[in-house]
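One structure coming up, written as structure tokens, with questions to follow.
Of the protein chains in this complex, all but one are displayed in their positions.
All chains are identified by letter, namely A, B and C, in their written order; residue positions are counted from 1 within each chain.
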Amino acid sequence: MSTTHTTVAAGADRYSLDVARIRGDFPILKQTMNGKPFVYLDNGATALKPEVVIDAEAGYYRELGANIHRGVYQFSETASALYDGTRTKVAGFIGAPDPRQVIFTKSATESVNLIAYGWALKNIVQGDEICVTEIEHHANFVPWQALAERTGATLRCIPLNPADGTLDLTGLDGLVNERTRLVAITAMSNVTGYMPPVAPVIARAKAVGALTVVDGAQWVSHSSVDVKTLDADFLVFSAHKMCGPTGVGVLYGREQLLEEMDPFLYGGDMVLRVRTDRTVFKEIPDKFEAGTPNIAGVIGFGSAIDYLLDIGMDAIHAHEQHLLSYAVEQMAAIDGVVCYGPTDLSTRGGILSFNVADAHPHDTGTILDQDGIAVRTGLHCAHPFMHALGVPGTTRASFYLYNTREEVDRLVQSVRRVREIFA
Amino acid sequence: MSTTHTTVAAGADRYSLDVARIRGDFPILKQTMNGKPFVYLDNGATALKPEVVIDAEAGYYRELGANIHRGVYQFSETASALYDGTRTKVAGFIGAPDPRQVIFTKSATESVNLIAYGWALKNIVQGDEICVTEIEHHANFVPWQALAERTGATLRCIPLNPADGTLDLTGLDGLVNERTRLVAITAMSNVTGYMPPVAPVIARAKAVGALTVVDGAQWVSHSSVDVKTLDADFLVFSAHKMCGPTGVGVLYGREQLLEEMDPFLYGGDMVLRVRTDRTVFKEIPDKFEAGTPNIAGVIGFGSAIDYLLDIGMDAIHAHEQHLLSYAVEQMAAIDGVVCYGPTDLSTRGGILSFNVADAHPHDTGTILDQDGIAVRTGLHCAHPFMHALGVPGTTRASFYLYNTREEVDRLVQSVRRVREIFA
Amino acid sequence: MSLEDDIYKEIILDNYRARKNRVRLTDADLQSEGANPSCGDDVELFVKLNGETIETVTYEGIGCSICCASANLLCESLRGRSLAEAHEIIQRYRGMLLEDEEPDFPDEISDLEAMQGVKHYPVRIKCALLAWNTVRDMLEQVSSA
Partner (left out) sequence: MSLEDDIYKEIILDNYRARKNRVRLTDADLQSEGANPSCGDDVELFVKLNGETIETVTYEGIGCSICCASANLLCESLRGRSLAEAHEIIQRYRGMLLEDEEPDFPDEISDLEAMQGVKHYPVRIKCALLAWNTVRDMLEQVSSA
């Protein structure tokens, strides 16, 4: 054991990132929680924000303040340019051919619902099928379940293989068949960090003429993404999980599809001409952005993207993989700890779900909290997944660019304490 | 002329607010625009933010950072308490009996759409009628128009009386009749500041068993509001128009109605139990708040409410009325300027729409911009209203607690320049 | 304030691990489920009545140590009590956790005082109340019926 341990410890030199410098960018990392230096391992829930992002939001309020796409005055014009500039940045970040394919919503959750109301409600009828997977976050599960119920369509579910934590694709051709109109799949599980093979699922969906919705809420924040390679019809994600502000989500869509779709929210700024008897809607993306958007949030999101690009998504991914393998190895050395998810760590992002023998995840969470460590415990908005795993919940540690091996050590130490209390 | 002018100038002493102190709370008021001290008269579009609100948002990112309603650790718990604390503050602000009647959305626009999808889409059928008014903002018009089209219902419209700028209620009993299922009306026009008599409209709606939706986007930010007195089924408004952050809206609803309604957005945090074959939703307000909300925004909104309450909504309203009557009087003295809206200023909030002879509003806006004055020009997301007025747009100056008589003077001076250029 | 002194003391851990009351009653007069969706606690309670007396109470389900320990203590404390006594005990238990009241339980159920430390962990109070709120609602139905 000690040999392995030494090898990995030496690996600290191999950080793909300048973590010390990065940590300086995040003011909250100077905090203590319950009297201990704050260790934030709940990145799967939301990421911390660097100073530049906080400043960009505050800067909008301090220096511009104006609403967008409406005023003829200078501050409004500048605010509009910054808002739309983020759209261009997001398009670049995910390799979208045209910024107009990027729709701002309030969350990944709203983005999925936009597809459900704007496309599916109109196009899916009784007898049709919708296919999801058992490892989805509720955000990419419940909207489809509700839609199936509303339309009389049938919901099918690609199952988990509980033995190895991967998706069981053996029945794919039956689950996605000529009745299937839409296939929804996550690109990275928020429970285990598992990145299922979306390519064969998308290929099969295309073969039967079904639309594809990819949940990138975890994936986009942790990997280099190219929507052209992905070749899905829709991709959804949230700014707050990628160092951006809360209250901003993204819907990326295929251009023609977005153009054909009905609007979702109706109101100001999405119409060209309104009379009491008829209304002409604007083109994309305006058609989908009714009302005053989260202007400060979108502007802050632009800074988050600059920040992440400056560091490099591949380097971030490598860093997380490094922490993940270190953590997996350390946890394996603790008697009574069970880790979930595929053992092939190359198929995973930096998320580690585990349980400590007799201790309920909630108890583990409380003990870690007392040690200053923030993790998520419970069902992770993925009830079907947990049900398939057959566990009452897990404790989840999830890593991001600012986390260190020392923080993993503190996690491990605290987990040992859980083990002792519940021995 | 000079007499009147003197009298009114002396009125500066009669400010109901300590405007000098208030101005110090808004960092943006120190800015210049186009080289001139910034005069912000576009409050109808969005309000400026005081330092305390900017700090509350930034403080969440700097000191808590965590997602809400999910973690067992301290920072998440504190963030949840702040988030839900704003709900209690909002309930208090509008006199709602129970905080659970306050649903956070992303905007007033989303709030209206929530009612349309969550209640109306299920309950309104062909042959039913929906009644709106001709003076609505698109946010409270287009969703109902779209819904009528989708369901086969008929859209009726309480007309403007173009002669005096009021609503013409003479035909009310016919427009709201036993086929009417829903009546949507604004409590304050964003074009003229006119506050139509909603009481008789709500009373008539109740008499025929129709639900009532009141658009408070302008009203709530500028007046003392009590939903018990209002007695409407729903009230919608936006944080950003009342010194709060962008990206936060409110839906207030009657408790029983909210409980009976279908959810709107589906996803995480709004479900009690999800299985592949059935799902149990949470109670209100959670049922309507799927996904990660705009946590920073809602927390900042809490500070905005504290800030406004501290100053007092009645004092703010009085201040705006003071500025409005001063502005109306000054503008009346400029040859060729036409002002819109009822002449009885007691029926109006602090909004003044006008046109300058031959100058198109867009030209007026540009000239004002060059003088450092921010106003809104154009159709104000109220095409049916503008159409009924028969104008190609207006220039709109809208006041808030930090505006001064000196700023009105600068507006008037600049409008004189417009007049000269387009003489 | 240490975890082991406050909430992870022997008495709580013992009640967490106890199996005796963790059983489905097939002949229950009352039966009801309670859940805390944020943490996944989910317990079902079974009550067998004999006139105005609670003959037995059991529970089943999944939950954290606080949730299960409090459920087990509930079963131990309410067994054999009259509805009125049960009501009184439930009130005191809630008062101890929610109103900071000094606990003052009959000697034979003074183990309930062990739950007092949960007060210092606001996130966990709802765990300590789940079974108790569920049973309160169940018994209220009988009283009002």
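We adopt the following convention: a contact is a pair of C-beta atoms (placed from the backbone, for glycine too) under 8 Å apart; a residue touches a chain by one contact, two chains touch by 3 or more.
Predicted model, so just to flag it, every value in this text is computed and none were measured.
Asker: Can you pull out the displayed chains that the omitted chain is in contact with?
Answerer: Per the contact definition above, the missing chain touches A, B.
Asker: I'm checking contacts with the chain that's been left out. Which of B:R23, B:H362 or B:R416 qualifies?
Answerer: Spelled out, the listed residue whose C-beta touches the missing chain is B:H362.
Asker: Looking at the full complex, which residue from A:H69, A:R179 or A:H387 touches the chain that isn't shown here?
Answerer: Here the residue in touch with the unshown chain is A:H69.
Asker: Among B:A199, B:V280, B:L309 or B:I421, which one touches the chain that has been omitted from the display?
Answerer: B:I421
Asker: For the chain left out of this view, which of A:R14, A:K30, A:K122 or A:R273 touches it?
Answerer: Candidates A:R14, A:K30, A:K122 or A:R273; residue touching the omitted chain: A:R273.
Asker: Considering the whole complex, not just the chains shown, which residues of chain A touch the missing one?
Answerer: These residues of chain A touch the chain that is not shown: 69-70, 72-73, 77, 271-273, 282.
Asker: Where does chain B touch the missing chain, residue by residue?
Answerer: Residues in contact with the chain left out: 358-363, 366-367, 369-370, 377-379, 386, 392-393, 421-422.
Throughout what follows, only the chains that are shown with their structure count from here on.
Asker: Compute the centre of every chain as the mean of its C-alpha atoms, then state which one is farthest from the centre of chain B.
Answerer: For chain B, the chain whose C-alpha mean is farthest off is C.
Asker: At what distance in angstrom does the C-alpha mean of chain B lie from that of chain A?
Answerer: 33
Asker: Chain B to chain C: how many Å between their CA centres?
Answerer: Spacing between the chain centres: roughly 48 Å.
Asker: Which residues does chain C have that touch at least 2 chains other than itself?
Answerer: Each of 37-39, 42, 123-124 in chain C touches at least two other chains.
Asker: Can you list the chain B residues in contact with two or more other chains?
Answerer: Residues 70, 72-73, 271, 273 of chain B each touch two or more of the other chains.
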